[in-house]
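Let's turn to chain A:
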Amino acid sequence: MNQPLLEVENLRFRFRGQEQDVVQDVSFRLGRNETLCIVGESGCGKSVTALALMGLLPQDSVQFGAGRIRFDGETFAPGDHDRIAKMRGDRMAMIFQEPMTSLNPAFRIGDQIAEAVERHRNCGHAAARARALEMLGKVGIPAPEQRFDAYPHQLSGGMRQRVMIAMALANDPELLIADEPTTALDVTVQAQILELIAELQAETGMGTIMITHDLGVVAEIATNVAVMYAGQVVEYGSARSIFENPQHPYTIGLMASVPSLTGPRRRLSTVPGVVPAIGQMPEGCRFSSRCPFAAPVCAARPDLAEQDPGHRVACHFAPLEQTLERSA
Partner candidate 1 sequence: ADFRFALESDPDILDPDQSRTFVGRIVYTALCDKLVDITPDLEIVPQLATEWSWNDEGTALTMTLREGVTFHDGTPFDAEAVAANIERSQTMEESRRKSEVASITGTEVLGPHQIRIDLAQPDATLLAQLADRAGMMVSPTAAAEAGADFGLAPVCSGPYKFEERVAQDKIVLSKFAEYWNAGEFHFDTVTYLPIPDSTVRLANLQSGDVDAINRLAATDVAQVRNDPSLKVEEAVSLGYQGITFNIGNGERGDNPWGNDARLRKALELAIDRNAINQVVFEGTAPAGNQAFPPNSPWYDTSLPVPERDVEAAKALLAEAGYENGIDLEVQAPNTPVNLQLMQVIQSMAAEAGINISITSKEFATMLSDQTAGDFTASQVGWSGRVDPDGNIHQFMTTDAGLNDAKYSNEEVDRLLDEARVTTDMAARKESYDAAAKILNEDKPIIYLYHETWIWALDDAIEGFVPYPDGMFRLAGVTKSE
Partner candidate 2 sequence: MLSFVARRIVIAIPTVILISIFVFGLQKLLPGDPILAMAGEERDPETIAFLREKYRMNDPVWVQYATWIKGVVTGNLGISLRTNQPVTELIAQKLPVTIQLALMALVFALVIGIPAGILSAVKKGTITDYVANVVALSGLSIPNFWLGIMLILLVAVKWQALPASGYVPPGEDLWLSLKTMLMPAFVLGTALAATLMRHTRSAMLGVLKSDYVRTARAKGLAERRVILRHAFRNALTPIVTLTALLFGELIAGAVLTEQIFTIPGFGKLVVDAVFNRDYAVVQGIVLVTAMGFIVMNILADAAYFVLNPRLRKQ
């Protein structure tokens, strides 16, 4: 398939009252049946990017810049919430980070799923219910008939996350955005959920954007990876090339921070410092305030330039080892 499912070009926006963009010129593309993983430090703008795609940012407190979203051939302005809302829950769906609080505690889970079906399929209540039951079965909830009438508090975290997935996938969306769907869960449950998403993806051919900070998860499921730092995509490429040939100092720092399960135990290397607040971001390369290789040239913003085919990096020094050794 030539035409990608989703193309995001230069998405940028800021919250009202702030002097700098929270998300700056974010671009990526996603094909059907592909999984794009977005990684990056906490607060770097992963979730707001996802929310912007879904048109779920509070309309009155966000200012959108230029930029375009093209979904299945149709082009949208990012602030066009009304048009996006028409597809929300139907053609694009989202799973949130917090399974514990994302379900309405006052309603039965089955009804919460059926509600979404009824809304978008113009079908009767009975049909919606049947679809909800089917979805509950699909996401591996045992005895869905019984669980249909359960309230969220009666389910464990893993089950709740499955309900969220069932709800998101009930209308066979073409695009699924999953915002850290397994962070709150332990490894065994996490494994189950990832497998489930992969299965469903294989079945329907939807495109998936997965936000996570667990590089292990990324390695397992990603087709492409976008590494974000402070609202910018600093590195973008296929999962393979990102893991085998990371270029950006931040990506390297991130990967180096992961404790290893094998080999000798060494002191973990870190990315020193913290992300500056919006409004205090350095001009140019936003990572420069923490980058061990920062140089005066970093005051100019580096392009997200293609390093290898399909692998783009926003760093003046890429490839790092060659540039540094040359200058040394």
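Assume contacts are C-beta pairs under 8 Å (C-beta built on N, C-alpha and C of every residue); 3 or more make two chains touch, one makes a residue touch a chain; residues count from 1.
Candidate selection criterion: all candidates are chains of the complex that A comes from, given by their letters.
Keep in mind that this is a model prediction, so the values were computed, not measured.
Asker: For chain A, which of 1 or 2 is the touching one in this complex?
Answerer: Touching partner of chain A: 2.
Asker: State the interface residues of chain A toward candidate 2 in the complex, per the touch definition above.
Answerer: 54, 56, 85-90, 93-94, 96, 98, 101-107, 115-116, 119-120, 151, 153-154, 164, 167-168
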